[in-house]
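For this depiction, one protein chain was excluded, whereas all remaining protein chains were kept in their positions.
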Amino acid sequence: MPEIKELIKQLADKHGRTRESLLPILQGVITEERFISDAAMAEVARELDMSAALVYGTATFYSFLDTKPRGKYVIRVCKTITCDMKGKRQILQTLEDVLKVKAGETTKDNKFTLLEANCLGWCHKGPAMLINEEAYTELTPEKVSEIIGEYMKK
Amino acid sequence: MANTVNLKIDGIDVSVEAGKTVLDAAKELNIHIPTLCHHEDLCVAGNCRVCVVEQEGVKNLVASCAMPAQEGMVIHTNTHKVRNARKHVVELLLSEHNADCTKCYKNTKCELQDLASEMVISEPMFMDLVPEKNYTIDNFSPSIIKDDSKCIRCQRCVRTCHELQHVSALGVAYKGNEMKISTFFENPMYDVVCTNCGQCVIRCPTGALIEKTYLDEVWDAIYDPNKHVIVQTAPATRIALGEDLGMEAGSIVTGKMAASLRRLGFDSVLDTDFSADLTIMEEGTELLTRLKRALVDKDPTVKVPMFTSCSPGWIKFIEHMYPEYLDNLSTCKSPQQMFGALAKTYYAEKRGIDPSTIVSVSIMPCTAKKFEAARPEMRDSGFQDVDYGITTRELAVMIKQAGIDFGSIPDEKFDSIMGKSTGAAVIFGATGGVMEAALRTAYEIVTGREVPFENLNITAVRGMEGVREASVKIENVLPAWSFLEGVELKTAVAHGLTNAHQIMDAIKKGEANYHFVEVMGCPGGCVGGGGQPIPTTPEIRQKRTDAIYREDEGMEIRKSHENPEVQQIYKEFLGEPLGHKSHELLHTHYTKRKRV
Partner (left out) sequence: MPDKKLKRVDLIFSDDCNCKDVLAAGLKKSNEEILKEILDSGLRGRGGAGFPTGLKWKFTSQEASEEKYVVCNADEGEPGTFKDREILTRVPMKVFGGMAICGKVIGAKHGYVYLRGEYQFLRADLEKVLEEFHANIKAEGFDFQIHILMGSGAYICGEESALFESMEGKRGEPRNKPPYPTIAGFRSKPTVINNVETLVYAFMITRIGADKFQELGTADSRGSKVFSISGDTPIAGIYELELGMSLEDFVEEFGDGDTKAVQVGGASGFCVPRKKFKDTIIGFEGVPTGGSMMLFNSSRSMYNVLKNYVQFFEEESCGQCTPCRVGCQQLIKGIEAVKKGEKSITYLNTLQKLADTMKVTSKCGLGQSVANSFSSIVDNFKEEMIY
């Protein structure tokens, strides 16, 4: 808790304490924590002197501003039709097998969260996924296993 | 004229002020356009889309509530396209809505139901989405029930909580099919910054936000032969109750209300106005004492300005938002709670009734009073001082349930003791009223003369301006109050918590220098309370306010200190204002609450 308080203070110092600072601050929390806890949101509300319900309402509007606990690496598999046509389902299946979780879940060691996402903007190179900010395209089950293997070593 | 625009609606020419909407213009012509998200007190949302109309030359329909009237516009409000679209919109809302109307508290009082009825909707056009929704009902709060299955997401509540109340306990969360009205982290209403003011309740078009009712409990008590059930009625109920029983806004129904309560079976029909007068005695004395200690004794522990403490919405607001100012709150309990504490002590003693058999009910224009009654601080009589707080609306329900024809019931008077009151008490129901009543008494205590305003009407503190200031120069004081000689008593009045926030910010920044501040949590004060008949609009609140002041003018006695029952209770029971017994029963303290 003291760390999150400190983080939010730093973010507010950097981005300001107006309503316009809200998204950059929440994005900053995501970068560090991968999700925004209720305590973090309450702290943001306090720093910006605004309603906590409005912070919550804003955070839950944006798919990337997760309010539920997430793993260190958040995987988002594109579910747009073009990725689907290129084998997105096998990719998701492979990820579920390798990570031993279903889409929407987080691994027991809190290392990975597996999610689906709307169009990631890689339709010509589907299937595609993001791991945190990093994009991976033209995926095959083999390639996915390899990529996850690398992350597991991290 | 430069500032008007001319347009044509359904073939009729109309001119309106620039900036008015198409909906406003249609109103000028008495053309009814259905609305749901629109509310006169709130900013434009334009999200329900039920008010769409056709504009010539525009392909899509336009939302009349959000579309500014423009020069040369040609509007049609009743075309095939418009009617089909509106019906679709209502059908869509119904498909997301738990339309089990017979089991709904708002049955026959629901704007969505009215529209469905108007459109003669029978067989649903679309599929039922409710079973997949996992809607929840939050009924943990003693004041308000939030039932998401009834919500049509018009956001009137969200705008109310934000714009009028500066609380934002409710917000919009998630998006798309998951979008919902939510508190912080979907916590229960009792566990967030909600002040229980109920302003959302009186603006919710459906049954998604309602007061928690205690009808069964009150009926059970009435029918229990071993219980002595007493009832008190708040000032603002007597000028609003009629609206729920077929009368015009602004009808004064004090006598009918007293008669009905007696007919319902209450053992004693008493008046919160009595304890409002008592509040003035205590609070007026407290103010003068504070001023003495602050101005003469220079006691740094004494906080000025003093804030009124009658409005439980305001109390909870300050507990959450400005806890550093809790010591500025008058320690006086609200009239409801003074009454409650005395009912099970003084009243019981005088009437020779075992207080444990007394059930104390209050009729309030307020939902926050339910919470206030349940506060652990409010048990100084040795019991819960007020057992059930019910709203003006709930009383109307009881009157209907009992088969009373309210229109024809003859006037009756309140019982005694604790039933007598003055004009100063009834004006508690309007914003500025507590201030005016306090000034009428305090000025006279200090100077021995009546307040220097014509006919005792201190018009400077009246009105609907969000924040009003008034100062009274105190001159030629009685010897005991010589320290106040020449003092300019500075006062301010605010109603609605957004205005309260404005005053608090000014005080915090040191920009305002008041001695006494009255705050009422609801717009218009209690006349616009969250427990009052629905709907509320600026016009309705004005009519209720006018009625309050008419009632005051019609009273035999118009100053609290002249109330004979008040004089009697000091003589027989309390001793003197701020005396030992008063402290025990009539004063309290509040505590800091979290900000989320």
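So that you can tell them apart, the chains are marked A and B in the order they are listed, and the count of residues begins at 1 in each.
Rule of thumb we're sticking to: a residue touches a chain if its C-beta (ideal position, glycine included) is under 8 Å from a C-beta of that chain, and two chains touch if they have at least 3 such contacts.
Model, not experiment: these values are computed from the prediction.
**Q** Using the touch definition from the header, name the shown chains in contact with the chain that isn't displayed.
**A** So, spelled out: the chain left out of view touches A, B.
**Q** Can you tell me which of B:Leu42, B:Leu61, B:Leu578 or B:Val596 touches the chain that was removed from the display?
**A** From the options B:Leu42, B:Leu61, B:Leu578 or B:Val596, the contact with the absent chain belongs to B:Leu61.
**Q** Using the document's definition of touch, tell me which of A:Leu65, A:Ala103 or A:Met152 contacts the absent chain.
**A** A:Leu65
**Q** Using the touch definition from the top, which of A:Ala103, A:Cys123 or A:Met152 touches the missing chain?
**A** Selected residue, touching the omitted chain: A:Cys123.
**Q** Hey, which of A:Glu20, A:Asp49, A:Asp97 or A:Glu146 is the one touching the hidden chain?
**A** For the chain that is not drawn, the touching residue is A:Glu20.
**Q** Among B:Asn6, B:Asn47 or B:Ser416, which one is in touch with the chain left out?
**A** Per the contact definition at the top, the residue touching the missing chain is B:Asn47.
**Q** In the complete complex, which positions of chain B touch the hidden chain?
**A** Touching the chain left out of view, chain B contributes residues 44-50, 52, 59-61, 63, 66-68, 81, 84-85, 88-89, 92-93, 95-96, 125-127, 129, 152-153, 155, 172, 174-179.
**Q** Mind pulling the chain A residues that touch the left-out chain?
**A** 18-24, 26-27, 30, 57-58, 61-65, 79-82, 84-85, 117-126, 130, 133-135
As a working rule, only the chains that are shown with their structure count from here on.
**Q** Using Cα averages as centroids, what's the distance between chain A and chain B in whole Å?
**A** Here chain A and chain B have centroids separated by 44 Å.
**Q** List the residues on chain B that touch chain A in their complex, please.
**A** Going by the criterion above, the answer is residues 162, 167-175, 182-185, 192-193, 595-596.
**Q** Going by the contact rule at the top, pick out the chain A residues touching chain B in the complex.
**A** Per the stated touch rule, the residues are 38, 41-42, 45-46, 50-57, 60-61, 67.
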